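One chain of protein is taken out of this complex; the other chains stay put.
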Amino acid sequence: MSNHIGFTPTKRESVYHLFPYWYIACRSDELQKKPKQIQLWNTKLVLFRDSHQRAYALLDRCPHRNVPLSLGRVQKNNLECHYHGWQFNHLGECTKVPASIKGENHSRRVPSFPVVEKQGYVWVYTDPDSEPNHLPYTFAYMDDPNYVSIRFEYEFDATIFSVAENILDVPHTSFLHGGLFRSGTQNIINWQVKRYPDRVECEYKDEPRPSGLFGRLLSPSGGTVQHFDRFILPNIAQVDYGMGETGKIMTTSSLSPVRDHQTKMYTVATIRKSRLFGIFRPLLEPVVLKIIKQDAVVLQAQSANQREFQGEEYTFHSTDVLGPSISRLMREASKEARILYDSNYSVAQEFSGKIRT
Amino acid sequence: MSNHIGFTPTKRESVYHLFPYWYIACRSDELQKKPKQIQLWNTKLVLFRDSHQRAYALLDRCPHRNVPLSLGRVQKNNLECHYHGWQFNHLGECTKVPASIKGENHSRRVPSFPVVEKQGYVWVYTDPDSEPNHLPYTFAYMDDPNYVSIRFEYEFDATIFSVAENILDVPHTSFLHGGLFRSGTQNIINWQVKRYPDRVECEYKDEPRPSGLFGRLLSPSGGTVQHFDRFILPNIAQVDYGMGETGKIMTTSSLSPVRDHQTKMYTVATIRKSRLFGIFRPLLEPVVLKIIKQDAVVLQAQSANQREFQGEEYTFHSTDVLGPSISRLMREASKEARILYDSNYSVAQEFSGKIRT
Partner (left out) sequence: MSNHIGFTPTKRESVYHLFPYWYIACRSDELQKKPKQIQLWNTKLVLFRDSHQRAYALLDRCPHRNVPLSLGRVQKNNLECHYHGWQFNHLGECTKVPASIKGENHSRRVPSFPVVEKQGYVWVYTDPDSEPNHLPYTFAYMDDPNYVSIRFEYEFDATIFSVAENILDVPHTSFLHGGLFRSGTQNIINWQVKRYPDRVECEYKDEPRPSGLFGRLLSPSGGTVQHFDRFILPNIAQVDYGMGETGKIMTTSSLSPVRDHQTKMYTVATIRKSRLFGIFRPLLEPVVLKIIKQDAVVLQAQSANQREFQGEEYTFHSTDVLGPSISRLMREASKEARILYDSNYSVAQEFSGKIRT
């Protein structure tokens, strides 16, 4: 985040500081008439909607006396500060100073952050007063009537890297989540990783059909399992299961860095409709929540330890299939802005191995 | 505060650090037999009274083992430490070490701060072991039988500048306090500011007689309103309403910097006695408290935001009639000691304008 526009971002603790990109600030239905304060990369922003329901984001600090603008209210298309009633438009320009006789406003602008609202989320671009050269990520299948999409959110006390890797890490699932996620039988699975300039993908091959409800939900009629895990810059972690012709269960998590050791996960779970879905549906949330909470406990302890020992000090091992690639992408993206979602990108590197699970 | 006498003042966050001056430490009736710990400019002091009820102030740290002397008790005219029973007189000199055979005391003194008690307040001078060249501020009319004086206190989570400006700022009253303070009708008022070396005064001219109880209390028989707002170094904010020959309602607030973002306000409201006062009296405190609490909420949010964004970053506007002058006086007074309350001072600068309220 640039600091040439009159504010000092607070000191960052994590090594993973991303260049300006789009992040989800909140769900669309969380932003109503009242202005809403959110945080991205340790910086407080205020979101508000104008009279046409368009969403905007400003730095949450009035340039006059530094009061949070989120204490105020929207007056037509302007955000009004609670202290002296100064008003600001969506560009952060001062449009009214009530006590002024001649309508003298003030030239100091509030930094304004690009906003795009789509698919039920309010996205904010973390470089103020700039023109993003790309659009936010698009969740697949959300508008396809053959699919059901379920949203959920969770806030972790952990860095964005830790959460991203956790979502895409296979080895911990059979250990930390034990019986919940994978059966006790030990399998050896072949994996193949493909690195692209803006993403990394792992295909797990010859994976046996998941047992139990999950497997039957995935494909009632059986078939070959296809399993891809993907990390897409700057912040998308995707677990993609397919089976046979049509079976599909995919979770796509967009991670928003709140503070260095606080990350909000916005997940869309997309499931191909089937006759079993009605049975599966009521079980989905309790099971998913139980898995997430097990992860959250470990990630919080990890984060507390990193603060205690003053830094992240990781060891990468051959069973960390995606971790090193995610770390490398994030570190590169924190040094220079990456062009994202470019369909012309070709594989930059490829390697494979086996894992016990 | 000097640091040549053996203690390190804690780091200050605000830009407004005043040179040594007098500040109210507490109300006289708050300092009884038990020593009392207070804070000024981030530094803990202990107040105590000797057997003649004279009040004194020492740094609240025993030079022997650094225990707060406020844990102890007064023995005759000395303050006794709770740990080893060492005693110190009002100059901070060690007068007794109980375990000593030959009565060897210790030469290390506790820094001692000048104290003056007057008009029901204990004032402390923030340079230890020094001779102040002036006396604390005197509240006017307190001893005049034609006036009633009411005291109240409030502790704000905000810098001393923020509180001083808030008290003397007219534009926010019609906005933040809305219906409570000023009526809905919009007036244009002429103001004239006079800057002196130790103070700044604003006269509001042609201000219509306040409506309602406040106006009738001010002057039952009508007349022309006179309204002055004053900031007097280092810490006095005064709102002075007169009407006709005798009408007078004046609030004088002496602000004590507790911590950089914590300020205690000691206010004396002085009102010319009239037959309406009995009606007005019971309403006074609830209305004043409501106004103060509205301010306190905004000031606390402002202060939290300044800490969040690591500093005060103000914009001054033509409707900030007194703010820039207060800021300038405080900044100058934080660089060099100012001679205060000098009746020979003449106006250094004068300017005027209009404001909508």
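Just so it is clear, A and B label the chains in written order, and each chain counts residues from 1 on its own.
Heads up, the rule we're going with is that contacts are C-beta pairs under 8 Å (C-beta built on N, C-alpha and C of every residue); 3 or more make two chains touch, one makes a residue touch a chain.
Since this is a predicted model, take the numbers as computed values, not measurements.
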item	value
Residue of B:L79, B:V97 or B:V225 touching the missing chain in the full complex	B:V97
Options A:R108, A:R151 or A:H172, residue touching the unrepresented chain	A:H172
Touch list for subunit A against the chain that is not drawn	162, 169-172, 174-176, 188, 298, 301-302, 304-306, 308-315, 317-319, 354-357
In subunit B, positions touching the absent partner	6-8, 10, 44, 60-61, 63-68, 71, 82-85, 97-101, 104, 106, 108
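Rule of thumb we're sticking to: only the chains that are shown with their structure count from here on.
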item	value
Between subunit A and subunit B, centroid-to-centroid distance (C-alpha), Å	49
